[in-house]
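Here the complex is missing a single protein chain, while all its other protein chains stay put.
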Amino acid sequence: MTFAQAPHVTLAQAPHVTLAQAPHVTLAQAPHGFLSPTGVEIAFLLVGLVTFGAALVTVTTRQLVHAALWLVVTLGGLAVEYLLLTAEFIAWVQVLIYVGSVVVLLLFGLMLTRAPIGRSPDADSGNRWAALIVAVAAAAALVWVVVDAFRTTWIDLDGPAAGSTEATGASLFQNWVLPFEALSVLLLAALVGAIVLSRKAKEESSSPPVNARGVTKSSRPVTESSDPQVRANPAEQEGTR
Amino acid sequence: MHLAYPAVLSALLFCTGLYGVLARRNAILVLMSVELMLNAVNLNLVAFDVWLSRAAEETLHSGQALTLFTIAIAAAEIGIGLAIVLAVHRNRGTADIDKLRDTAEGHGTDTPETEPGTEKAEATA
Partner (left out) sequence: MTTTTLAVLVPVLPFLGAVAGLLLGRTAPGFVRPLAVLPTLASLVLAAVVAVRQGGDQAVTAATELTPTGSVPIELALYVDGFAALVAVLVGVVASCVQIYSTGYLREDPRYPSYAALVSLFTSAMFLVVYSGDLIVLLVGWEVMGICSYFLVGHYWETPEARAASIKAFLVTKLGDVPFLIGLFALATDAGSFRITKVLGAVAHGGLDHPTVVALLLLAGVAGKSAQFPLHTWLPDAMAGPTPVSALIHAATMVAAGVYFVARLLPVFQASQAALVVLAVMAAVTMAGSGLAALAQDDIKRVLAYSTIGQLGYMTGALAVGDRGAAVFHLLSHGAFKALLFLAAGVIIHAAGTNSLAAMSRMSHLRDRVPDAYWTMTVALLALAAIPPFSGFFSKESVLGAAEHVATGHTEHAPAAVGWIVLVAGLVTALLTAAYATRLWLLAFRGRGAEAPDHGRQPLTMTVVLWVLAAPSLALGAFAYRVLPDWFDGRDLTPALTTSVLGTGIALAGGVITYGAWRHTSAVAARVPLGAVAAHPEGDAAQVEAEAIATHAPAYGDVASAPDPADPGRLLLGPLHRHAAVGFHLDAVYRALFVRPVQAGASLVRFLDREVVDTYVRGAGALPRLLGAAVRRAQTGNVQTYVSALLAGTVVLAVAALLVATGA
C-alpha cells in the first residue's frame, strides 16, 4: 500500500538522512517486531484491552448508571495509557476533568432526567443494527488503514518525558497563548449558556413555544416532581410499548 | 512502542463511541458516547505528539496542546449538552432521541407514541 507508505518514508527518511551519523537513531537499524513486545507494550496492551472492554460495556449496558460508571473505567484506562505514553500532564488533566467532573455531570444529568434505576430494556433504539454495521465497517476500515500505515513506526519512549508538566506548560504558554486565551472565552460562554439553558424559565410555562407538540401537557418543571411513581412511569410506558 | 498500538486502540474506541452515538436512545448516553469518541481522538493526538517530538524533534507539542484544548472544549460541550437535554426533558417529558421527530416527513410516528405516555404521566401525577 503505497499511500500509507509514502508519509512513512518521508517521515522516516528525513531524520534518517539528517541524523545519519547518530548511533542511537533507531528506525533503520533496529527493527522491532510485534512478536517480541517490550514491557511497556504489554502494559499498554493490557490496559488497552480493559479500556476497550469498558467502552464496549458503556455503549451496550442497559443500566444507565452503570454506563456512566463504566465510562469512568474507560476514561481512567485512557489516563493510564497517557501515562504510558509519557504524557503525564495530560493524564492528570484527564483524571481531573473527565473522571472528576464530566462523569459527575453526566450522573447528575441522568438523575435530573428521571433516568430509571436498574435495567431499562429500551436503552438502545431501533436502528441498533444499522449503527452496528456502520461502526464495524468504520472500525474495520480505520484499523486496516492505521495498521497498514504505521506497521513499522516506532515511538522511542526513552529519554525525557515528552509530556511532562514543564514541557507542556512551556509549550502552551510560549506557542499556544492566544488559543488558550480564546478557549477561556469559550469556556465562559459555555458556562453562561449552560446556565441560561438549564434555568427554570418562568415564562415558558405560561407561553409555550408554538412548535413544541404536547408542551402544555409536559412543561411542568421536572425537578418539582417528587413522586417516584411518576419518575418510573415513562420507562414503563416505553417498556410496554 | 509501536505506534500501531495506540492508533488501533484509538480507532476501536472511536468506533465504539460511534456505535453508542448511533444506537443509544437516551440523550445522556449519547453524550457519553460522544465523550468516548473525543477521548479516542485525544489518545491519537497524544500518541502522535510523542512520536513526532522524538522522531522529528518537533518542539511545539502541538498534539498535547490540542489535547488540552479538546478536553476543555469537551467539558464545555458536556455542560451545554446536558443543559439542552434538561431543557428538552422539561418541555417534552422525555430525553429519548427517538421521540424528537419534529422534522419527520408526513405524519410523524411520534405523536401517537408520545401523547399517551405523557398523558398517563400527567394523569398519575
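Per-chain numbering from 1; labels A and B assigned in written order.
The rule we apply is simple: a contact is a pair of C-beta atoms (placed from the backbone, for glycine too) under 8 Å apart; a residue touches a chain by one contact, two chains touch by 3 or more.
Remember, predicted model here, so these are calculated numbers, not experimental data.
**Q** Kindly state which of the options A:Thr61, A:Thr86 or A:Ser125 is in contact with the chain not pictured.
**A** Of these options, the touching residue for the absent chain is A:Ser125.
**Q** Which residue, A:Val104, A:Ile133 or A:Ala170, contacts the hidden chain when the whole complex is considered?
**A** Within the whole complex, the residue contacting the unshown chain is A:Ile133.
**Q** Under the stated touch rule, tell me which residues of chain B contact the chain that is not displayed.
**A** Chain B touches the missing chain through residues 18, 21-23, 30, 97-98, 100-106, 108-110.
**Q** Which positions on chain A touch the chain that was left off?
**A** Touch with the absent chain occurs at residues 1-3, 125, 127, 130-131, 133-134, 137-138, 141, 145.
Operating definition for what follows: only the chains that are shown with their structure count from here on.
**Q** Approximately how many whole Å separate the CA-defined centres of chain A and chain B?
**A** 8
**Q** Please give the residue numbers of chain A that touch chain B in the complex, ascending.
**A** Within the complex, chain A touches chain B at residues 11-12, 14-15, 27, 32, 34, 38, 40-41, 44-45, 48, 51-52, 55-56, 58-59, 64, 67-68, 71, 74-75, 78, 81-82, 84-87, 89-90, 93-94, 97-98, 101-102, 105-106, 108-110, 112-115, 122-128, 130-132, 134-136, 138-139, 142-143, 146-147, 150-151, 153-157, 159, 162-163, 167-168, 171-172, 175-176, 179-180, 183, 186-187, 189-191, 193-198, 200, 204, 208-209, 211-215, 217-222, 225, 227, 229-230, 233-234, 237-238, 241.
**Q** Report the residues of chain B in contact with chain A in the complex, numbered from low to high.
**A** Listed in rising order, the residues of chain B that touch chain A are 1-9, 11-29, 31-33, 35-36, 39, 42-43, 46-47, 49-51, 53-57, 59-62, 64-65, 67-69, 71-80, 82-87, 89-98, 102, 111, 113-122, 124-125.
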